[in-house]
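All protein chains but one are shown in place.
Moving on, here comes chain A:
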């Protein structure tokens, strides 16, 4: 399986993401500069965390206007799995690939520690290796991770089972304790916590590895079924 990791100016979790795919999972991965990236031929696209364009204006807003987002939309429409973590999630929101917006954390603090997440939906290509309601330990590291959407959008997210992860102890004020959501089609996942920072025991948790393993398992099933 071949992963693309898109590097924006200010990405700083790109190597962690690359490491998770390449070394922890043991699959192929490329780091691609956003201006030169050609996303054709990749089996999955990873948008890493960081501070694209210094978080100016709003986190992820300026990155969402770059040409690469056009390619992202095309790949998303084709059903290619896209995972956006932290700033990657913010970019997905700002570009409209996922609904909602990010506000500053409720306590105005940058927070960087492990949080317990509840797997609300394990019926996705990103979470099939988890149990439903499984509690996993994944680190967060953000200042603007307070997920917000209006009531109508929230009702739709619930109805379609698009809320994939929630916080056990909501650290940032997110609506309905939301930590990660998926699009209706089921191939674009955005989450604030960092699964790529929890892929082996030496990092204090390997609970994030199952997310990448789920992607791989799903790709293999599709590949075998399609062969």
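Basically, a contact is a pair of C-beta atoms (placed from the backbone, for glycine too) under 8 Å apart; a residue touches a chain by one contact, two chains touch by 3 or more; residues count from 1.
Operating definition for what follows: contacts and distances are computed from a predicted model.
Colleague: Leaving aside the chains on screen, match the unshown one to its UniProt name from "(Fe-S)-binding protein", "Cytochrome c", "Phosphoribosylformylglycinamidine synthase subunit PurS" or "Protocatechuate 3,4-dioxygenase alpha subunit".
Modeller: For the chain not displayed, UniProt's protein name is "Phosphoribosylformylglycinamidine synthase subunit PurS".
Colleague: For the chain that's not shown, point to the residue among A:4, A:17, A:31 or A:61 touching it.
Modeller: A:61
Colleague: Touching the absent chain in the whole complex: find that residue among A:105, A:127, A:205 or A:218.
Modeller: Considering all chains, including the one not shown, the answer is A:105.
Colleague: Please identify, in ascending order, the residues of chain A that touch the omitted chain?
Modeller: Counting over the whole complex, chain A touches the hidden chain at residues 57-58, 61-62, 65, 94, 99-101, 103-108, 146, 148-150, 173.
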